[in-house]
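Heads up, one of the protein chains got dropped from this complex, but the rest are sitting where they should.
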Amino acid sequence: MGVHTETFEVRTKGKGTYEITDEIAEIVARAKIASGTATVFVRHTSCSLTLMENAAPAARRDLEKFFERLVPEDAEYEHDDEGPDDSTSHIRMALTRTSEVVPIADGQLQLGTWQGIFLFEHRRASHNRKIVVTVIGE
Amino acid sequence: MGVHTETFEVRTKGKGTYEITDEIAEIVARAKIASGTATVFVRHTSCSLTLMENAAPAARRDLEKFFERLVPEDAEYEHDDEGPDDSTSHIRMALTRTSEVVPIADGQLQLGTWQGIFLFEHRRASHNRKIVVTVIGE
Partner (left out) sequence: MGVHTETFEVRTKGKGTYEITDEIAEIVARAKIASGTATVFVRHTSCSLTLMENAAPAARRDLEKFFERLVPEDAEYEHDDEGPDDSTSHIRMALTRTSEVVPIADGQLQLGTWQGIFLFEHRRASHNRKIVVTVIGE
């Protein structure tokens, strides 16, 4: 049994979903762990994680449009110091995920055929987003 | 310390919640681990996991109806190759959970009295859903 931890950064360019499956798979490969789990964690409160269909970009556009309607930027929020995407970004984060735990078997992430791991950016401006991956297993 | 992984399938028959607590408890029993965690992971993007009240089916019907209203199938979506429950199933998945981690102590899942683990099916047609359970502990 052992633990392998790595942190990487994603440069986002506005709201949307950014695939990070490959970065995580490479960390799992370097961890040299045959069976266990990979915990993915974003160190921010204005972006989040989602697993999503990895083949059809239209499915992701529908998801992004849904969140624009569900948590609209033109509603009234008390906390708007950083603009209309300030409170909305925290609410969209709370409705999705900050940590996701993916099983590892035979040294590989056990994602389904259509599952990709995505960073979900909720801010308009560019950001460097830090993601920690902790692999635990044997 | 050790790792014990098992995969099982659930046959769903349309949208709704399907309890999988017993299947997971049996895997934990076979793992022979006294303390640690059980990670439950669904290998799909059109169904998800939720913990839910295990006693009152009416509470689950309210949850299911709420999602019908929140992510309606009769709205317009770009991604509808597989019907009106295509994009809606991915959005409902993103709003709930793909992985859930439950603590184990004294060899047992530490669920609260009223907590059950459910597969939340978002597609109308029948599906075989694969669920991976990874038990880590000592």
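As written, the chain order gives the labels A and B, with residue 1 at the start of each chain.
In this section, a contact is a pair of C-beta atoms (placed from the backbone, for glycine too) under 8 Å apart; a residue touches a chain by one contact, two chains touch by 3 or more.
What you are looking at is a predicted structure, and each value in this text was computed from that prediction instead of being measured.
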Residue of A:Thr39, A:Asn54 or A:Gln115 in touch with the missing chain, whole complex considered: A:Thr39
Touch criterion as defined above, residue of A:Ile27, A:Val101 or A:Ile117 at the omitted chain: A:Val101
Option from B:Val102, B:Leu119 or B:Val133 whose C-beta touches the chain left out: B:Val102
Missing-partner contacts on chain B, residue numbers: 1, 35-37, 50-53, 56, 58-59, 61-63, 66, 70, 95-97, 100-105, 110-112, 114-115, 136-138
Touch residues of chain A, complete complex, unshown partner: 1-3, 5, 39, 41-45, 70-71, 77-79, 81, 86-87, 90-91, 93-95, 97-99, 101, 130, 132, 134, 136
